[in-house]
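Structure first, commentary second.
Omission of a single protein chain aside, the complex is shown with its protein chains in their original locations.
Just so it is clear, A and B label the chains in written order, and each chain counts residues from 1 on its own.
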Amino acid sequence: MERNAACVIAKHDVHDWLAHILDRREIIAPTRAANGDEIFARITSPGEVLWTFENPLGPLKQFLLPQTEPLAHFKTVDGHVAVEAARIPAERVLFNVRSCDATGLAFLRQMYARDLPDDTVERRAAALTVVTLACTMPCPLGFCPCTDAGPFLRKDYDLQLTDIGTALHVEVGTDKGRALLDLSPHLFRPADEEASARRTTAEQTALASFGDETCHFASAMRRISTHRVAEGLWEAMSPWCLECGACTHLCPTCYCFSVSDAPATDGCSTRCRLWDSCQYSAFTMEASGHNPRHASRERIKRRFHHKVSAQYFRRDGRVGCVGCGRCVKACMGTTDMPTVVAAIRHGTWDGGRIHA
Amino acid sequence: MHLRGDGEGFLCVEPSESHPVSEGRLCARGWAASDATRWSERLLTPQVREGGALRPASWNEALGVAVQALTSLRREGRPLGVLGSGRATNESNFLAVTLARSALGTGHVDAGLRDGYQALLPPRLRTSELASPDTDFRRLEQTDVVVLVEGDVATTHPRVAMAILRVLRRGGHLITLGRRRTKLSRVASVSLAMHDEARRPILHALRCTVIDTMRGTYAVAAGAAPSALERAAALMAPARRAAFVLAPFDADTAVLQATAAEVTRFADDLVASGAGAPLMLPLPIRANTRGALDMGAVPDALPGRFPLDDAGARDRLRTLWGGEPCFTTGRPAAEMLGAVSGLVVVADDPLSFDAWPSRAAAQLAALTSLVVLDSYATPTARAAHVVLPIAAFGEEEGTLTNLEGRVQRWRPCVDPPPNVRPAWLVLSDLLHGLGARFAPRTLEAVEQGIRTAVPSIDAMRNEAPVPETDAPARDAAPRWLLRRDGMFDWADDALVTASPILRRDAASARRLYPNGVVMMNADDAGSLGVREGWRVRLHSSMGEADVPVTLRDELERGVLMVPFAHRDRLAAVSGAAAAIEVSVTCV
Partner (left out) sequence: MPELLLPSVATILTQRDETPDVRTYALRFRDFAEQGRFSYRPGQFLELSVFGTGEAPFCLASSPTRPGGVEVTVRKCGRLTDALFALAPGAELGLRGPCGNGFDVDAARGHDLVFVAGGIGLPPLRSLIWNVLDERDQFGDITILYGARTPADLVYKDELREWERRDHVTVRVTVDRGAPGWEGSVGMVPTLFDQVDLRPDTSLAYVCGPPIMIKFVVKDLLARGFAAEHVISTLERMMQCGVGKCNHCCVGHHYLCRDGPVYNVREIEEMWE
């Protein structure tokens, strides 16, 4: 499938293609909300899709791992409890997804598939088709080249689109992607050499424009993995985290959750999986009241151990960061990924003035 | 913030980048905003009390019972009261005030937890200036020195803490005055430890030192290391623009007002000495405390914060409401429960904020009629004679006024449960039943009414300045001071209790000390020979009680702190007082 399966679609045909998809599937794409925000949301006509946009702050992961996900309904029928698995939404196309987010989705899927597979997540993933729009320009806060998550993808997409001028270059990653092309075969033609060359140039240009200002994980990882980050550093950082949980909620690779039952309304209660945050102090609070991560510094340390340690890198094959820059934007304080990684490398904390 | 439904009644929160206040940032409670609709114990149907127990009723019946009870109490000349709320929309608060002053003819109208906030509004800021951009977060972020008085703002008002951290990142300074170590006191340039009684003298000393330093008439003694106060003054003197952030703290109104007056004088002196006018930001506890205040849910002012005798405001209300509304001063929330026979509570739980909950519970139980409008089965709702279930956050439209004075519109994103109505509509039904002329049938009509009563925020007039009261003089520092911890109680915030993720903290803390606890400085404990978990006997002029202690490094010596959640356990010693002298013995 790879290269030789690549094709192109003229930009003026894209609306027709989207219309064909919309006839059969729900499409989630970057679009403009009433208040002007660019968000991922369901679109109802091709014109609503944005083609130049900053990656929305709201995480795409909510379509794979919703903030509140019903897992099962418990109904009482004739004095007996019936456990009913929750419905999985119908097939959806995630359109114009950025490379970092596609990598994040693949990572989450991997986390839920490894060891004991979680079939709910697997079924949700199976119902998603991910169409990425390769990044030909770096976004202001992103650092995906450092995390091997962009600007262009080698894997983890169903279709990868690249803007090559008057047309979109389309790479097919999976059969699910192929199925979308088959909805309007007449709109696509095989990519010729020129198109392929443009695609290659676009990638090189994009990579080159990231420059050197990036996030250097390697030395931070060495220190974290060998327990050589001074305890004082975590302590110094901790007042600069306001424990809002935004970093974990928005992070494309964070997947901590808790399970809770929404109380019965009509004799039917619903068991839900809810996003949780390791930055909340009660995350590890035990029934006895004992809390192994009582201090804020312990929790910050935990977050970065999970994301940037060799122990997890060996297990998961990547750092727990896709370089999307969301935590940089959303952190109420300054303990976002690049700032903390830099502090670990330098061994000092200065309240995040570096990025100020 | 965007709230989005998933079609099954579950919501998802998404930060809004274009929002001028949040700029895409949300605090933990913002993130949990989606939980309240599903995880709290919702009130799903109207109920009336019969034979001592609540039973489901139709809307018509429940409204009828409420109207009849209130009408006959009024006819008998018995006192009635209405509590609005910092949890309700501006529209609901305005109708709550309408209910009180127009339909029930009473001045007893207030909103819980309004008291501390209002007292901290320096008098100057009680005027039209409140509406000026002076209180804008962005202005706060551009100041050179922030003086933070009291409180763990990182927990209670993370957005304000974020603005303060930004000041620090830009090279500005933070001076904290407070009684315990907090996230912000740890990053402060100077942190002045103090307790209530020292607040005013320290502010006063700081003011004098700053002003004298600015005038060049003060110098640190040669060869001596500068004291904390002198270091603070040295940071403030050259500042072009300072900010005073007054976090909510729990003290008697007189103490609060004295603090506010001191800060105001500080600000005036700074201006007189040539510095820019400082920004002053008192922080309310509830999301819409500011709005409740502006809408008139206070015993001593009219909507728009006009004085009760303001002729223009009176005329506008007469036109809108018809007849002769009640323009007398009523009782504040803290006194109301014990002073009325009939009470309407709109979206709040007085038991959660009253200084002496068991007394408040007894007072509620003694009411002839208690009508509660709420989304959740709060203890107050359980004590009601009539329960009217209203829509929750995310289910109804309305506006809230944030602490900067921005009026923000909320739009519904999920349907309320089938038999639940928006609060404004229920209030309108009550008004209608009571024969009030202003009983608007649409939200637009409510808003039009607000516009009539408060033609424009600029038209607000000066209120009489608050009389200054000096803090009571003390001969010597008390050996022990027993005081309540800040009145923001995480465990009583609706967004916390409704969130299965957030409520764990509070629930566990309460479970840890089921019999109450006082916090004590570890060194004090050492000298008393007391260890973690041991019991001490506290004795005050009011009475005595035994409680276990838990040791805290961040407390200053000589102070015992009662967590707000446990205040009732120590009511025998302190009653409703925020601070009281006690003697301590080991048991």
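The criterion applied here is as follows: contacts are C-beta pairs under 8 Å (C-beta built on N, C-alpha and C of every residue); 3 or more make two chains touch, one makes a residue touch a chain.
Please read these numbers as outputs of a predicted model, since none were measured by experiment.
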| item | value |
| --- | --- |
| Residue of A:Thr68, A:Ser238 or A:Ser309 in touch with the missing chain, whole complex considered | A:Ser309 |
| Full-complex contact with the absent chain, from A:Thr136, A:Thr200 or A:Ser269 | A:Ser269 |
| Touch list for chain A against the chain that is not drawn | 71-72, 74, 80-81, 83, 85, 111-112, 115-120, 227, 255-261, 263-264, 269, 271, 273, 276, 278, 283-288, 290, 292-293, 298, 301-302, 305-306, 309, 311-312, 315 |
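Basically, only the chains that are shown with their structure count from here on.
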| item | value |
| --- | --- |
| Interchain centroid distance [CA atoms averaged], chain A/chain B, Å | 38 |
| Contact set on chain A toward chain B in their complex | 33, 35-39, 41, 57-58, 62, 66-70, 238-240, 242-246, 249-250, 258, 260, 262-263, 265, 272, 274-277, 280-282, 285, 289, 296, 329-334, 351-353, 356 |
| Contacting residues of chain B [partner chain A, same complex] | 2, 4, 6, 8, 10-19, 24-28, 30-31, 34-35, 38-39, 41-42, 44, 154, 158-159, 161-162, 165-166, 168-171, 183-184, 186-187, 417, 500-502, 504-505, 508, 511-512 |
